[in-house]
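A single protein chain has been removed from this complex, and every other one stays in its place.
Every chain is named by a letter (A and B) in the order it is written, and numbering of its residues begins at 1.
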Amino acid sequence: MGGDLGDEALASGLADEVRDLAKGRTLRIAQFTADGLVLWDVRRDDAGTPHAYSWPALPWSDFLDLDVLSGPELNRAARPGDGGRMVLVCSSPDHSYAHRAYELLGRDHGRAPAFRYLGSLGDLLHRVMAASPLTQWYELVVLRRTPSGRVILTGAQLFPPGARRGERQPFTIRCEPGGENGTVFAVMATESVEEVHPVSVKSASLNPGVYDVTAVLCRPGLVRFDGLPTRMREERRSWAEIVATVPTSLSLSRSAHLICAIEVSGPRDLVYERIERAKKLIRDVNIGSRDRLTVSLISYGPHAVGRMFPEEPIRVLAWAQGSMTAVAALNKLKDRVRARAPVEPGYVRAAQLECVLATISEKLAELGDQETRPVIVTIASRSAFPHQMDPVSEIVPCPDRVDWRRVLKDLLEHPGIAFGLISDHGPDEEIWIHLSNDALASMNDVVFNVQHFAERLGLLSEAEDVPFPLIESERS
Amino acid sequence: MAPTPEPAEHSITMWGPPATGKTTFLAALSIALIRHGSVWCVNGADDASTEKLISLTTSLATDRCFPPATVGIAHYRWSLDGKLMRKVPRRRWFGSRLVEQDVRIPLNLVDSQGKLVGRQRGGAQADLVKNLNNSSAIIFLYDPIREFDRGDAFDHTFGVLKQMSRQLEGSPGQKLPHYVAVCVTKFDEIRILSTAEKLDLISYDPDLPGFPRVADDDARELFGELSRIPHDSDADMVLNLLEQNFHRDRIKYFITSAIGFYVDPRIGVFDPDNYQNHLPDPDDRKGGQSQSRIRGPIRPVNVVEPLLWLAERVTSEPGR
Partner (left out) sequence: MSGETQPHQIPVTVEWALWGKERSDLEYRLLRCSDGTLSEANFDELLTRYSTGTLEALPQVTIGWLEDRAHGHQIALAIHEEPADRRVDATGRPVVLTRCFCVPYATLAEGRVSYQALYDKFRKIPLHEQEGTFQTSLPVMPSVVRADLAAQRAAALLVTCKPVCVLEADRAGLADRLEFIDSVMSLLPFGLRCQLSASTWASSQFWEHKFRLFFASTLRPDDDCDVIWGGDRRVPTQPLAAGYFDWLRNDSSDVASQLEERATLLASKTDPVRFKAAEVDLSLDELYNMPGSSRRQRSPAPVRRELPAGGRAEWSVEGLLIECADRLHDGAQPVLVANAIRQLIECSDDKATPEEQDRYRRIIKERRLLREDTPLDTSRRGKLYAALLRIAFETPLDYEGYCQLEDCAGVAMHPSLLRAVSQVGTADLWVDLLLAGVDDDEFQALSRAQVPLASLIEAVADLRLEPRHRRVVFETALSEFVARDQSHRLDTQLLRSALAEHGYLASAVERVYQNPQHRLGAVGRVMRLAYRRTLSRADIRTVLSDSGWPPTSELFFTVVEMSDPSDADFAERMFTRGLARQYDQDRGRELILRFPDNGQRDVRDPGPQPAPEETAAQQGLKERIAPRMRPGNTGSHVLHRLPTIQVPARRHRADRGAPSPALPQKVNWVRVIILSIVFVALLCFLFVYLTQFIHT
């Protein structure tokens, strides 16, 4: 027994004691102060995180027996109940009772480390506990998608037992839409395969995407994640509730070739709206497609059917390009539309949609890519020119007599092809029925539900909330 | 040699329900004559009529838009200048010989607002009936498309005929003395041409661009068939009504189109798959409905023939 009053000694001693503290055991620290006897208990929770508890000081008068400190009384108060270890700290050596009690208990617990310390024991304990190494694996709860699309709840190991404060572990996760609760970052302490205890469960509202994150062990029981764009908040749901939202599977997608055919005839404001919807579609699909998207853009208008009816020819603004290129092309298109009259003259009953489909068919044939599935999205109002005179609609025929039905038939040969339509018409004509076969959105809707539209086309996955981050796994 | 004016003053009144193409018919007259390289030409007899002739013709030919709807009654004093073969007696020999003479046939045309021919009675309708009665000849326009949509041709025809008969105060059973050219308009519309095709009344002009034609002898039959098509109208009575009120030998039927058929300049001939010459305005209006425009060059069909027939008939008579 006996020791120095130096902080280092006490800190070191306490560190050793905390380090050696086993789960379920208590480290009792008896502090002898002028106010009385202060008892501290240090215990580990299920996750192995040490916690310190203190009681208010027991006044020395409680231990006086005819003005003499009673050793047995002191013993009875200070002795840990579970037979755990004990440490004695005298914080007021000049106080007679404190000193006397320190000596009495020191005599009774000869093997308990004893120290004299005048500083704040609470602070010291915090420092010691924070610096203590982990006793269990810290893991981040993640989801992993099997090649078949099944989702497995698993953990990504962050810090091993023995890891100390300040250690960092970088990793990459993918966040899917987490819904209103956001993405849950749950750190678990893993004692064994069957014994997993939550260390911390927090959430963050993150946009779907891939994140490079660094986990920083602040102290046992506290892990900080750097690299996320938003702040963490406490997760209020129970673990069971969170786990219940984990989807059983996540659909996989092939690479897609999004081909947008945009009609530029009609009022200028309407054309602007079409361009904006195309832009939104491309951007949102691109985010969710994990770089598996190529984009093509085609603008068109009516045929020239007479001197007073000028043509708006087919223009391939981009073909099989990245989304950024496509969006830039759309911006240029918008500039061009802005420069023209509010309403461009031309035949008002139809637009050369049939020739656009024929162009797409030709260019897809040239491309010869069987792996990428084409997705044709038409953003238009006017129907196509018929291939011959139509006595019912009385729309003049296409000058080149292109039959959109035959072209469509050729396009349907492409495996996995999908057709989507964004229009202010319903599918009231045959061509619209075909071109909206997989997805239909109305130009009259104030908000364009891209997610739903793209999902129908297979450009994005189903709209399920994924509560945990996804860890990149083996490729499908 | 200056043309020899015809002695009598004859006027021709355009008659028909609204939007049957009366003013367009007149506007196409000059173009028809020029296109056919005819020896005839139309001239205005006074400044106002000349100005109107110019504005109607250029509006149709250059601007390719239809004339505005006629309000009230419009009088045009035009003349058909040309040549006619006339019999003149031989100087030293018996008999006569045919000589080509310069002729000027006054065309005092009266165009009317279609509404005037309706059930509403009033001063305006009285003016029209008066003009009809004072005319020697009438061009009656029948629009089968309009009849199919509106079904009011009988309504427009019956009342006016009765008023004309009453004003002329003839003896019982006496018919109106006018020459009437019954013109079925809008032959260029799909529905009309296809009906004629189904009835096997179409032949094709051997000269380019080879437009379809209905022979004059078949025109009456086509008119009759077209008037029977609208099931929910009394148009089928119009033919009988006309023939009851005018002398049968003074009525002739024509199948006409003021604007003619569209000819694709790349092809240069009539294309039975692409001949619509009447399209909605290329300047699209919000709401979808827009002014009508003419797609291609004006190539009138049977616009001059009714006028020439009427002019020859009325000038060959000593006068009414």
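Throughout what follows, a contact is a pair of C-beta atoms (placed from the backbone, for glycine too) under 8 Å apart; a residue touches a chain by one contact, two chains touch by 3 or more.
Here the structure is a predicted model, which means the values were calculated and not measured.
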item	value
Contacts of the hidden chain among displayed chains	B
Option from B:47, B:200, B:217 or B:249 whose C-beta touches the chain left out	B:47
Residue, one of B:30, B:57 or B:70, that touches the chain absent here	B:70
Residue touching the undisplayed chain, where the options are B:102, B:127 or B:155	B:127
Where the missing chain touches chain B, by residue	5, 18-19, 46-49, 51-52, 55, 66, 68-76, 111, 113-115, 118, 120, 122-124, 127, 146, 150, 280-281, 285, 287, 289-292
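By our rule, only the chains that are shown with their structure count from here on.
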item	value
Between chain A and chain B, centroid-to-centroid distance (C-alpha), Å	78
Touching residues on chain A, where the partner in the complex is chain B	265-267, 305-310, 343, 345-349, 388-389, 391, 394, 396-397, 399
Touching residues (chain side chain B, partner chain A) in the complex	64, 190-191, 194, 262, 264, 266, 272-276, 279-286, 288, 290, 293-296
